[in-house]
Structure formats: C-alpha cells, structure tokens
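Only a single protein chain was left out; the remaining protein chains are all shown in position.
By written order: A and B. Residues from 1 in each chain.
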Amino acid sequence: MIGKLQVKKTIFPALLACLLLCGCMGQVPSEAADFFAMDTAMTVLVYGEDAKAAVSETESLIEDLDRQLSIFNSDSEFYQFNTAGQVLLSSQNKALLEQALELARQTDGAFDPTIEPVVACWGFYGEEKHIPEEAQLQESLSRVGYSHLQMEGQLLSADISGVKLDLGGIAKGYASDRAVQALKDRGVTSAVLSLGGNVQVLGAKPGGKDWTVGITDPLDPGGQLGTVSVRDMAVVTSGVYQRYFEEDGIRYHHIFDAETGYPADSGLLSVSIVCPSGTLADGLSTALFVMGLEEAAQFWRTQPGEFDAIFVTQDGEIYITAGLEGVFSSSRSYEVIAP
Amino acid sequence: MKTRSWILLFVLLMALCAGVLLLRPRPQGQTTVCIYQDGQLLETIDLSQVEAPYTIPLTWKGSTNEITVSPGSIAVTWADCGCQTCVNHGPLQPGGMPIICLPNRLVIKWVQDPVVDAVA
Partner (left out) sequence: MTKTRRLTVLALLCAVALVMFTIELQLPSLTSVPGIKLGLSNIVTLFTMYTLGPGSALTVLGIRVILGGILTGQVGALAYSLSGGLLAYLVLFLLCRRIPVKQLWVLSVLSAISHNVGQILAAVAISQTPELWWYLPVLVISGIVTGAFTGLAAQFLLFRLEKTHGYLFSKK
C-alpha cells in the first residue's frame, strides 16, 4: 500500500534527481578569439559560464599591454625611455622591468632587455634585415648591457647615453601571466592561451585532463617533435625558425647574444621552457638558448623545481630535463638530463 | 522475469555491443580547417571532403597569398610578403603550429587539432 507520505518520500528524491541531472547537461560553454597583437597571431580559449565576456576582456587586456610595452608606441613609457634616455615608470612597468633585470642577473646577461641597439642594427625591427657593418655593430654593442640601467625610485635612467630597452623577450609571457591572473580573478578554471609560440594554460581541460601542448620541431616548423601534458603551466619556445633571414646559405636568427652582438651560436636550434610563470618561461627560453646546452643544464641544476626545459641541438638531438619525465612524450628518442 | 531470461538478455546485449565495436566505421579524425584573415573567419574546409586540388588567392591590403587545398592537405604555396615563413611552413600538420602570414594577417589552423590543444 502506498500512503501519501510514502509517495512524497519517493517523489521528492526523484524530482531532485531529475533537476540535478538537467543541471549537469549542456553546460560549460566555451568561447575563443583569434586576434593579432604584439606582432603575432594570438588565440584565447576560455571555458566557463561567462566565457564570452572573459575572452573579450582578455583580448582587451592583451591589446592594452601591447600598447604599454611596445617600443614603437609613443604612449609607452619604454618608448619614451628609448627616445629621452630616462622616464618615470608606473609601478606595473617598474615591477616588470625589475623582473627582467633579475632574470638578466641570474642568467649573467644571457637574457638582456637592453639588447635593442643590436637588434635594430641588424634591421630586425623592420622588413630590412641584413648583416650590419662591423663598425656599426660594435658601436651598437657598446650601448648594450643591463648594468647600464639605473633605477631611483620610479625614475629609470642609464649611465651612458643611447641605452635602449626592448622587453619583447618577455612581453608575451608577461601578457599571458596577466591574462591568466585576470581570468582566475574572474573565476575561470579552464583556459588555454596561445600567444604566438607562447602557450599558457589555466587549470586543466574541462573533465579534468591535462592540456596537451605540442613542441614545434625546429627542423620542420610545421610539425611537432613531441608533446607535454600540463596544467597551470606556461610552455614557451625560442627557436631559430621564428624570425630570421638567410644570406649566402647561412641563417641569421633573432636570438642575439648580448656579448657578441651576433645571433647566438650555441649549438641549439630551439629551447622550450615549462614552468608556472609565463614571464619566466619567456625570458628563460631566450637565456637558455644563448647559454647553450651545457651551461643551460648547469643553470637548471641550480634552480631545482623552478622550471624544466626541452632542448634541440643542431644535430637534431632532443634533451629534456628530468622534471619532464612522464610529462613529455615523443615518438623520437631523447635524452634526459639528470639533476 | 526469470533470471535465465535476464542472463540471456545481457549476453545478447554484450554480443551486440561487441559486434558494433568490431564493425563500426573508424570515428572520423578531425579534418576541418579554418582560414582567418585579420581576425575574420573566411572559410571552413573539411579536408577529407576535398576531391580535387584547387587554389584560393587571397588579397588583403594589396598583398596576396595563394592557398592550395588538396584532398587531406592545405598549404600556402605563394606569398608576396618578404618573410616567406608561411610558404616555408609547408602543409598544415596535425599537432603542429598554424600557418601564419604575419604581414597579411593570415591564419590557417585546425578547427580542432586532433593531436594537441596548443603548440609552443
């Protein structure tokens, strides 16, 4: 016999079950945007209730940062420093510069934000890339060196004239860090940003799986040499195939050695960094490329747990740091660098 | 219903599922690409549906790219930009970077890359 109470007791759980079930179905929308900023193609993909708004805000944020950091935009404090020799930095810009300088110190100049005169000398800022005259190159090189920079409070200046900044080596990484932070503040738990070759992921994929990020093969830039499975990480690659020109069969790429003024000839074709901070990943990818395999491996050993790296040598050999075991997978053979 | 009947039912069901598993068509890998210019989606092409190769000439602000679409493949075969990165990229590969012509703001990529979520 089914009494009224019995019916109530059974109907209610059933209804609750239906309601909850409906709630589970057809949610977690996503939204993506493709746009150009910082002189490269960018893609932002966000999952979540408010994905559309989040994506559009992210796009605006990155475009704002582009204006803020670009040395070709007259509103940018860095442009002003480059033209006037000194500038009062906003606290955000100062913080970023200090991060850049710290990185320069740690890598002993392998990453150097004052590399601008050399890059300009080689014509990499326009369409006219060329091998510069030796005298011109030496003159440019004399103005390169992060130790020339002086910071007093908010005032940035240099001890010689003609020192110029280019934060392009960490701008994209910084932008992805800021974007990810803004998304987190918004409550987003799953997103992937691809800013040029700078990838940064927030959380994991909906469903809990790690994101799969491919690593470009420098010998076949259309393809990949392997993948890393990550969450809450940035993956940034610096490689010889990204910006370059060729003359007489020799390739001149865009990763300059601040000591020689020439594209770094360290025996590497590309370096990919995996670490939680986009800014760090971006800067380190440049620095470690300039260092070369041996020095970079040593550097990695002095910073246990800070980051991991994938190196591709000129012979096409792949090396990964031990922290990537189980994270990196590839159909090619590779060596693991022990701590 | 008798227990025996239930057992029979479930065994048949399992056989059916096994049959489906063995005989099903391989689920289609993602083969659709999209072409963006200056952030605008121009075209979506399912490469597995392409029967014969054809070319798409794209002109933007006076600069031209020529895209060649073949069965199962897409590539930029000509560009008047100085860098030629897009041409040197070769055909779009699963798990590889999108084809990008920066000066002409051209991006060719998978709608959903079958192998990776992003490429660094």
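Of note:
Rule of thumb we're sticking to: a contact is a pair of C-beta atoms (placed from the backbone, for glycine too) under 8 Å apart; a residue touches a chain by one contact, two chains touch by 3 or more.
None of the values given here were measured: they were computed from a predicted structure.
For the omitted chain, the shown partners it touches in the full complex are A, B. Screening A:A33, A:A204 or A:V327 against the full complex identifies A:A204 as the residue touching the chain left out.
Residues of subunit B in contact with the chain left out of this view: 3, 6, 10, 13-14, 16-18, 20-21, 24, 27-28. For subunit A, the residues touching the absent chain in the complete assembly are 9-10, 13-14, 16-18, 20-21, 24-28, 30, 189, 203-204, 206-208.
Operating definition for what follows: only the chains that are shown with their structure count from here on.
Contacts from subunit A toward subunit B in the complex involve residues 34-36, 39-41, 43, 127, 192, 194, 197-199, 201, 205, 211-217, 220-224, 227, 235-237, 243, 272. The touching residues of subunit B, counted against subunit A in their complex, run 36, 38-39, 82-83, 88-93, 95-100, 102, 105, 107, 109, 115-120.
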